[in-house]
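Only one protein chain is missing from this complex, and each of the others stays in its spot.
Take a look at subunit A:
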């Protein structure tokens, strides 16, 4: 860059085009070699998927928005607890609960949810932003900055500064009754299942 400018100045001074060797052709700063600018991009690609048109009798596919926030300065293992809290909640309820969570990551999660609500209305054809629920809420490990610290008696310890990515998918509609589907079945349902399994029995190699 500097050599190019020098060349131009010389050209103007002597009015003759000069050919010279460029010593440094660095287009990025030297610090970039130490930085990793890789961001997770796959999650946001789900937003760009175009589904085929649905048949009139098919169940309507609910609108959804995928949003993320990268390189939050918080441990991913601690952030996981916050992400797990809001799974399967309506968005407004999730934001309300996060106000009273005494963790550093709760603030970032709350801001991400609010951004996702706005995006849903602007870009994903969602009518009422409050009519959404948290379908997926996940954490990934981000950039890790490493260092060392001293201890007594000539010992050393490794110091790691963790960052995390937070991914969330909001879906339109009311949330299901149990997100993890761990609830025990109703007695009627249990009876129906038992009856069906009894009727499915067959004596092998019989007529």
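One rule holds for everything that comes next: a residue touches a chain if its C-beta (ideal position, glycine included) is under 8 Å from a C-beta of that chain, and two chains touch if they have at least 3 such contacts; residues count from 1.
Note that in this section contacts and distances are computed from a predicted model.
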Leaving aside the chains you can see, what is the UniProt protein name of the one that's missing? Options: "AP complex subunit beta", "Carboxypeptidase A2", "Autophagy-related protein 13 N-terminal domain-containing protein" or "Large ribosomal subunit protein bL32m".
"Large ribosomal subunit protein bL32m"
Among A:84, A:144, A:159 or A:192, exactly one should touch the missing chain; which is it?
A:84
Which listed residue, A:61, A:96, A:122 or A:185, touches the chain dropped from view?
A:96
For subunit A, which residues touch the unseen chain?
81-82, 84-85, 89, 93, 96-97, 99-101, 103
